[in-house]
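My questions will all concern the structure given below.
Missing here is one protein chain; the remaining ones are kept as they sit in the complex.
So, chain A:
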């Protein structure tokens, strides 16, 4: 059933129940996100796609289209809130873009540029996070994890469907873990997929990196905004 809604005052028609972040993209309105991947189940973990829906703040990846919906994306307060959420990710982990293998194809970095983040307004935690490099082909750089849970939900053992990655602990004690036995059974293309869907440089493929020269890296050849608006799954 077709619904009529308004995004930043613009009248838009879409099917009821569709995902707001997708509908906005279809109409050329970019809402950044760090966990949502078009065509995959919504995770709702990063909250970076927060917008105002009928006066309340909610993530655009969990909001479903309803008739008469009034959405504000560009409102300065909510735009600043999205920027704050991105900044919080930088403060919470230990991100070293200059030497990170994911630089240039890192979604956190690309989104930070997109929301025009300059520096984090929050004090850096400098959390101690132990790396896990025991898997044969995957190096887990926990310093960079933003707990999006993409790997947890979308990367599973091919034979059993069991999760290979999991988040243990809560709050400041939370950490991403890897089932080394299952990880070592991952075929190369699944290892590559795990590294690719990680929006940061937490899951990296051992011994591989910097293959694309500067200027030809993923988000340098086409911005994350263009990729989202053109229907890429990032």
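Please note the rule applied: a contact is a pair of C-beta atoms (placed from the backbone, for glycine too) under 8 Å apart; a residue touches a chain by one contact, two chains touch by 3 or more; residues count from 1.
Rule of thumb we're sticking to: contacts and distances are computed from a predicted model.
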item	value
Omitted chain (choose from "Tripartite tricarboxylate transporter TctB family protein", "Dihydropteroate synthase", "Ferredoxin" or "NAD(P)-dependent nickel-iron dehydrogenase catalytic subunit") - UniProt protein name	"NAD(P)-dependent nickel-iron dehydrogenase catalytic subunit"
Given A:29, A:71, A:100 or A:117, the one touching the chain that is not displayed	A:100
Residues of chain A in contact with the chain not shown	96, 98-101, 131, 133-134, 139, 141, 204, 206-216
